[in-house]
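Omission of a single protein chain aside, the complex is shown with its protein chains in their original locations.
Here is subunit A:
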């Protein structure tokens, strides 16, 4: 009797579980068939009335039925849960092509980037970075650089004077004189001096009353013009491409003797001639030379013991050449559409 009942329960339970559509129905089935007051428990309770031969047989069957039902419930639960997860994931699907939440960063100014690049290159060559005042004494801006009071190159008209003896520096070269003085006649001196300079110019596409300069100075025993040539070659290749060549042309600056102008082979056409190099194959990049003995002497260095080279360049010019920028005023108007273009520079 009990045996038949168990078999019937098994069939009922398996059907119930099989047709359960949700976790709730499955839970109900669990309580109904395996709960403490469930039919299988009932069967086990009624076992006392059975004979000792029947008892183990029915007992074993009851346990088997119970185990089977429990196993089927677990199977079904796993199946239902998997379905649920799948459904949830399906509902969480998004358009992955929608734009993300960007962190808007600002951009570096192109001139700052160029100055950093030059600084880092020369740090690698053993140079330090020196800065100096922008309001400068006439002595450091001119006299100490071999530009005595009546020199034609220091026309009052070209400089912003504050008093007779003070002016907005017209170049970064006075930092040379300050630095040499600090070293009290003992080399080596290896510095790069970047900074703002000021000239009495009307602002237009190619002139700015304020602009940047980067000056370099190397003073030591036996510094040669060939060393200048070597260092500038490294610079030109670093800034403008490994296949650049340089040439030095004689020029004139009061603070160097000999003085040279450095050209690089045109990075646009490679030297064949184009509109960037105006057909010459060469682009003028910077002025340089061997430090004038008067400059060394005035700043406490003995020109019989020391020689040196100096060079000066304009970051604006480098930027304009490199990127084809047509108007120097862009650097100081700071239009964000201009600035952003050079964030990677």
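To be clear about the criterion, a contact is a pair of C-beta atoms (placed from the backbone, for glycine too) under 8 Å apart; a residue touches a chain by one contact, two chains touch by 3 or more; residues count from 1.
Following the convention adopted for this analysis, contacts and distances are computed from a predicted model.
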Of the candidate names "RsbT co-antagonist protein RsbR", "ABC-2 type transport system permease protein", "Menaquinol oxidoreductase" or "Phenylalanine--tRNA ligase beta subunit", which one corresponds to the UniProt protein name of the undepicted chain?
-> "Phenylalanine--tRNA ligase beta subunit"
Which of these, A:56, A:188 or A:241, touches the one chain of the complex that we don't see?
-> A:188
Just name the one of A:182, A:196 or A:272 that touches the chain not displayed here.
-> A:196
Given A:33, A:218 or A:240, the residue that touches the chain left out of view is A:218
Have a look at A:51, A:91, A:163 or A:275 and name the one touching the chain we're not showing.
-> A:163
If you put the missing chain back, which residues of subunit A would it touch?
-> 98-99, 101-109, 111-112, 116, 119, 122-129, 133-135, 150, 152-153, 155-156, 160-163, 165-166, 168, 187-188, 190, 196, 198, 200-202, 209-210, 218, 220-227, 229-231, 233-234, 247-252, 254, 257-260, 290, 292-293, 307, 331-337, 339-340
